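Only a single protein chain was left out; the remaining protein chains are all shown in position.
Take a look at subunit A:
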């Protein structure tokens, strides 16, 4: 035990630090909205997210959320409205890492932007919302945190106000986001109607009393699935993703496709395991909700990968590939009907962490290409390795890791996901179909990922380029992400342990 006892709310420190950083940036913005002191502004955002990361790692190491007499146990904040357990801390770590990488890369990418301070404060505010989602334990706090994530994200996608693509992307993201949050909140109201409470454990306790309102409860759960599908860019609310990612500034695409997706998944993991335990819910609504996730997982990964294979635009290809990866992670929810469900979910979380590095890195390479003025298609990327060998090598690492080629991080997390799904299939043979879909889609994805690597390293450039500059921030972020994608291999054991503990916090 510690010498002195911190108050309970201090357990939310990773999110509170981000909120404080956002307010400090607001203060800078109110003093001088046109400040172009980029080192100060980007530095504040990076320092805030690194501090949040450090505290989350420290809490994990100190045993917050772990059981046992020498540890702190799960911390309950505000009468169960928030909860800080292994799951919350694990996702807070992912989110703060991605935020730090994005803030570092934005230093160069947004060098000509007029309103610097508002950009960074919106990024950090959205990150605050994501961290809060990870710790939310009631549908009220979940919805508020979800909106705290979404509203700054809409503004960030449309932040290049004179760029038609950016505005169009912002509009489409906003329209579909507003629709899905309306559906989500209607779903919450139906769940409240059937159970009479909004706190997740209380919902689970009152499921039996729903009685004749079972139909309403089922409809409510279906609508919650819709809200989750939007946040994670899964079918049927996936079609905003290619538009929003293509039009948005590339660091924001990285932010949305990695951190926002992780936040959507932690929301799904917590709500569906805590509030709607499988047997009790099936008894009331008469349908096993994992079936919905089995279907969504297969459709999402297949659609994402097939659409990615037909793209000529690199950013759009990455957007569809991120839909495909959402499908892989959905297996974690689909497998909950089996005994080994917690292991599959742990593997899915592991994949989300690795994905946080490799996907962010890939989008940041696109940001670097846009910074150089390279065009959007595969052909425009031809021969970039001659001018920028380091960045191109890093991009090759990201691409092979996303495809799941050994020895990179993406291979290990996908391999773990595959083996755990096959093991779990002993209870439910439907999971074999999921495992097969995972393998087939990964094989397909190798085609379009390696196409980009071929363009970078083998093809000859179409037209001669001038010497390319080496922006420090973007390079630092890309190299850091690449190094982490490779270093995960020796550090695999502690990360896998952390992911499995996170899954065990909500399952079983």
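General remarks:
Heads up, the rule we're going with is that a contact is a pair of C-beta atoms (placed from the backbone, for glycine too) under 8 Å apart; a residue touches a chain by one contact, two chains touch by 3 or more; residues count from 1.
Just so we're on the same page, contacts and distances are computed from a predicted model.
Among the names given as "Winged helix-turn-helix transcriptional regulator", "Homoserine dehydrogenase", "NADH-ubiquinone oxidoreductase chain 4L" or "Peptide ABC transporter substrate-binding protein", UniProt records the absent chain under the name "NADH-ubiquinone oxidoreductase chain 4L". Note on the undisplayed chain: of the listed residues A:178, A:426 or A:443, the one touching it is A:178. Of the listed positions A:33, A:193 or A:286, the one in contact with the omitted chain in the full complex is A:193. Contact with the chain that does not appear here is found for just one residue of A:170, A:304, A:341 or A:361, A:170. In the full complex, subunit A touches the omitted chain through residues 139-140, 143-144, 147, 151, 154-155, 158, 161-162, 164-165, 167-172, 174-175, 178-179, 181-183, 185-186, 188-190, 192-193, 196-198, 216, 239, 242-243, 246-247.
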